[in-house]
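Working notes for the structure below.
Complex shown without one protein chain; remaining protein chains in place.
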Amino acid sequence: MSDLLGLALVTLIIWVGLFAYVYRVDRKVRRLEES
Amino acid sequence: MWRLVREALAVTAKDLKAEFRTRVALNSLGLFALTTLAAVSYTIGPYRLHEDDRPFLLSTLLWIVLFFASMAGLDRSFVKEEESHTAPLLRLSAAPHAVWLGKLLYNVVLLAMLMTVLVPLYGVLMGFRPQLMVSFVAILALGGFALAATTTIVAAIISRAMTRGALFSVLSLPLLLPLLIFVIQGTTGSVTGDTETVSNALRAVASFGGIMTVVSALLFPAVWND
Partner (left out) sequence: MKIGDILKWILLVWMVAVIVASFFYVHPAEGFIGESSRIVFFHVPTAWVSVLAFLISCITSVMYLRRRDPIDDVRASVSAGLGLLFCFLATVTGAVFARIMWNAYWNWDPRQTSITILLLIYAAYFALRGAIADPERRATLSAVYAILAFVTVPFLVFVVPRIYWSLHPDTIINTRGANEFDSRYTQVLMASLAGFTGLFVWLYTVGSRVEAIRLRRRQEVL
């Protein structure tokens, strides 16, 4: 059961990290497009 | 339409005539195939394989030899034009579809010649004897045509790129792998006498070849007129 919890946490961290990264890139691109 | 066919046959004839003068592609195809066959026959021969494995393994080896020999020789049709700078003249003198059809027929002829020599030799050296001979010949014919169709359009593509040699194999093989699976299954079936496998495989090969031919005919002008 704790193995599953560990895996779930790792997956969540990967997902949130990926989301944050792409969101940052998105914001930067938007700024470049508006300039 | 007949004008197109006549132009295409003229292109084929020109290529074949030029080829027989220097025999570069024929040598590449032939020597590669014969050398590989010698290596396979020497290491495996007709006796070393277990009886149950023979149909599948022998079919596989045959088609691997044919495919890799094609990688060695079937790109000549277009690469030669670019190298000898005769491509612009060809563009002026023939319609794009005639060029494509002509080069396709040229590859078909080369492959047919290779198969005529290689397959009987393979049969003798490896003890390869299909039960369903007609089906086997059909697979050779349809599979060979599909192989020629795919390699013709890829040869056209890479002749316009920079690093030609390795690129031909890199681009062709992924496209040809499904075909390889089909012809191997079909050939195995023709050896064991399994008519259902053979007919499934023939259908798959025919549709693959047909679709490749149609799509490459549609795409060729974009490659050629660049």
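So that you can tell them apart, the chains are marked A and B in the order they are listed, and the count of residues begins at 1 in each.
In the analysis below, contacts are C-beta pairs under 8 Å (C-beta built on N, C-alpha and C of every residue); 3 or more make two chains touch, one makes a residue touch a chain.
Only a predicted model underlies this, so the values are computations on that prediction, with no experimental measurement involved.
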{"item": "Touching residue (missing chain; options B:A39, B:L89, B:V124 or B:A222)", "value": "B:A222"}
{"item": "Residues of chain B (touch criterion as defined above) contacting the omitted chain", "value": "153-154, 157-158, 160-163, 167, 170-171, 173-175, 177-178, 181-182, 185, 200-201, 204, 208, 211-212, 215-216, 219, 222-223, 226"}
{"item": "Residues belonging to chain A that touch the chain removed from view", "value": "4-5, 7-8, 11-12, 15-16, 19, 22-23, 25-26, 29, 32-33"}
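FYI, only the chains that are shown with their structure count from here on.
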{"item": "Whole-Å gap between the CA centroids of chain A and chain B", "value": "48"}
